[in-house]
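Below: one structure, written as structure tokens.
All protein chains but one are shown in place.
To keep things simple, chains are lettered A and B as they appear, and every chain counts its residues starting from 1.
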Amino acid sequence: MITSIRMIFKNQKVIPICSTILGILFIIAILAPWIAPNNPIAVNLAYKLQSPSWDFPLGTDHLGRCNLSRILYGARISLGFAILIFISSLAIGLIIGTFSGYKGGWVDHVLMRFCDGVMAFPSLILVLGLVGIFGPGLSQVILALMLVQWVYYARMFRGMVLSLKEQNFIAAAKISGSSQWKIIKNHIIPNVLPPLVVMGTLEMGWAIMDISAMSFLGLGVQSPTPEWGAMIHEGKSYIRTNPELMLYPGLSIMLVIVTFNLLGEALSERYGVKRRF
Amino acid sequence: MSKGNSILNIKLFILFILILSTLLVGCSNANNEESTSKGSHDNTLTIAWPRDVGEMNPHVYNPSQLFAQSMIYEPLVSYQAGGRIKPNLAKSWEISEDGKVYTFHLREGVKFSDGTDFNAEIVKKNFDTILNNKELHSWLGFITKIAQTEVVDKNTFKLILTEPYYPTIQELAVVRPVRFLGKAGFPKDGDTSKGIVKPVGTGPWILEKYKADEYAIYKRNENYWGEIPKVEKIKVKVIPDAETRVLAFEKGDLDMIYGEGVVSLDTFKQLKSTGKYETRVSQPIATRQLVMNTKTEQLSDERVRQALHYGFNKEAMVEGVTSGLEEKADHILPTNLPYTKDVDVMSVGYNVEKAKALLDKAGWKLPKGKTVREKDGKVLEIELMYDSAESIQKGMAETLQSEWAAIGVKLNIVGVELADQVQRFKDNKFDINFFSNYGAPYDPHTFLNIVSSKGFGFNEAISAYPNKDELIKQMVKVPQTTDEKERQQLYSSILKSLQDQGAIIPISYIKKTAIYQKNVTNFNFPANRDENPFTGISIKQ
Partner (left out) sequence: MGNYILKRIMSIIPVFLLAALLTTGMIHLSPVDPAEAYLTAAHIQPTDEILTQKRHEFGLDQPFFIQYVNSIMKICQLDFGISYVSNKPVWDEVIYRIPATVQLAIASILIAVFVSVPLGFLAGVKKGSAIDHFSRLLSFFGASIPTFWLGYILVFFFSVKLNLFPVEGIGTWQHLVLPSITLALPLIAMYTRLLRSSVLENLQEPYVLFARTRGLKEKTIMTKHVLRIAISPMITGLGMNLGKLLTGTIIVESVFSWPGFGRYFIEAIFNRDIPVIQCYVLIAASLFILSNLIVDMIQMYIDPRISRKEGQHR
């Protein structure tokens, strides 16, 4: 394994490989209901804690549910919500950021101070605080993560708008008769895309980590929804007898986040974008 | 970047690291007075508890832990197995004919841990401060019925009630609030609700050392009037995480794991199977029940309720979810409580055909090709709420979901926080809920009190019982009876009626578990659910 990673680094094929892996993961997540061998929430105490078999390729958990099916369905939750959070925080950030940059003046000032206020909180702590007030539940966690992440996109878009406002080529393009749309397509998007993609991949990795951390603490996903962090939470009681209950979901989380991180890292190197810590 | 700046930079950095290191060493030194001592070495029993023991004040509730309070403070009378009440700080007592006057003859020669006398004066002082906060303690029946307390002489104390209330004696045995603090513990204004000066009790243990959130050490009271504990000290370590507790026990850092829900049943079974430890399971302490809200349309029909009861394999579910540690329950209150032994209820076994027939009769039919029954265009869909922190409730909810699906009932399960569960029960915003009774020494009278009280949840839930009003009247009458036979008759008929009409279904008997190292001997579960098991226990060195 180490050799193959070495080879990857040497050949700079990181980006395509990671993208492929992610692509596969997403496809698995989407196709989970068709690929999964069993119903992930079907409880059958007679099959409790069994070893891998043809019926249950990865064995069963303490309620007789198929581990593999739960992992596959768990991918839907983690990846699905990561995308949801990304898209919605992006949308909110885009709207507020561009509005703020465009308007300028005191509107801009107030909004940016507000962003500073939100950024003052480490994201997990704000999420925990929100959950503490509103109560546990997957929707609260998702909402909290969205509220925490949009500020970074807002800042980015605002910065973009501000620098563009100054640039002459906008005026030049206007004079030369280019339509608004063309300006956006040819000038704005190429500038926005790289940092966006970099930020997106890294933020998605973080979102998955946060969702599973919250579920692990018992504050996120509620039973019987299969989610990797929740599975680790349930599995830890069996660490001495059936450590695989903890192993499978943990490895899954790691695999996904490593892929996101590798991709984000490689992209940032390629496009020369600086990472936010 | 100039070299000068980076040299300064490095110097600052090194300084920073040095400061951190000294701080670190300083902090660990401060903590070092408590090095790990293996339990069995100096006749100390080490156990773990998920929460800090809290303030050792006999008159307060959470976060003070019951078992700890019971180590220091004692009651007038004590509750023993089978519902027998034994003299404790009161060596004998008389109850007047009309059931309103209780005269206690206190044990002589009893002293508090600081050497002061235990007498009727201090008993009254404790009662006074409790009665000062009646609303706080009103959950305990007899408190609200106290008319006055009287010191007759040094060793005689009289309690006068406003009406006959037979459970008074049982209620005096509970761990809180009616236990006794020595004079030196009272604050100047005599009000213990805001705090006490020091934990002075008459009990077999004294609090020796306390480090909040870490541990509490109790040493035995060498001047205890009763049986002196064989173990010299008890150390209670605070370990919130269940798995960590087990790991610590396996490592030998703990001598015993004791408590309710402190270790998962699967873990208990697994530890038992290693053969390396002693394991014990208690007698039933409470019944886990399902409560159905008869106000909802589907559940207002008794046939539907019965069908649900027939429709799942209780034995298999209890065996599977609790790993055989709980027992299938046939009665809504365990039969080892006073007055609960001979309740003759209709027996309900696992019978899918009967369940389906009952549902059909009730009008809920299964349309062709569909999986959920319908009646008048409505689906038979109900919601079961459970405490999301309770893995057994969760497991049972999930099992019921799939079992009832087989008879055409769609069960939605929702995990809520305990506070929510209690609130929704009160507000009657539920279809089916889990409940379990308080157990000894509160029952059976507290259970009847709860069921009949408005605003708790049960009263509203049994609304569709045709004989509801009559039942409530009977329940209110029970505590006032002075005739044993009449009391027993009432209990038998009330409990039978509540259970047979199907809104309260007994599922399993909850039991306490204990695992301890092989060198711990003479372990016994206390009869009073909230007390501690430390009195007779000993450790072989």
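FYI, a residue touches a chain if its C-beta (ideal position, glycine included) is under 8 Å from a C-beta of that chain, and two chains touch if they have at least 3 such contacts.
Note that the structure is predicted; figures quoted are calculated from it, not measured.
Chemist: If the hidden chain were put back, which of B:D114, B:E232 or B:D253 would touch it?
Modeler: If we include the chain that is not displayed, B:D253 is the one touching it.
Chemist: Quick one: which of A:A29, A:L63 or A:L128 touches the chain that's been left out?
Modeler: A:L128
Chemist: Given the contact definition stated above, which residue among B:N62, B:S347 or B:Q541 touches the chain not shown here?
Modeler: Considering the complete complex, B:N62 is the one touching the chain left out.
Chemist: Could you pull out which residues of subunit A are in touch with the chain that's been left out?
Modeler: Here the touching residues of subunit A are 2, 5-6, 9, 113-114, 116-126, 128-135, 155, 159, 162, 205, 209, 212-213, 216-219, 229, 232, 236, 239-240, 243, 246, 250, 253-254, 257-258, 261-262, 265, 277.
Chemist: Mind listing the subunit B residues that contact the chain we can't see here?
Modeler: That gives, for subunit B, the contact residues 1, 3, 5-7, 9-10, 13, 17, 20-21, 23-24, 27-28, 30-32, 34-36, 54, 61-63, 135-136, 138-139, 212-214, 237-241, 243-244, 247-248, 250-251, 253, 389, 417, 419, 422.
Just so we're on the same page, only the chains that are shown with their structure count from here on.
Chemist: Measuring from the mean C-alpha position of subunit A to the mean C-alpha position of subunit B, what distance in angstrom results?
Modeler: From the centre of subunit A to the centre of subunit B is 42 Å.
Chemist: Quick check on the complex: what are the subunit B residues that touch subunit A?
Modeler: 242-243, 246-247, 250, 264, 266-267, 270, 316-317, 319-321, 388-389, 394-395, 398-399, 401-402, 413-415, 417, 420
Chemist: Using the touch rule from the top, collect the residues of subunit A that touch subunit B in their complex.
Modeler: Subunit A residues touching subunit B: 41-46, 48, 62-63, 135-136, 218, 222-224, 236-241.
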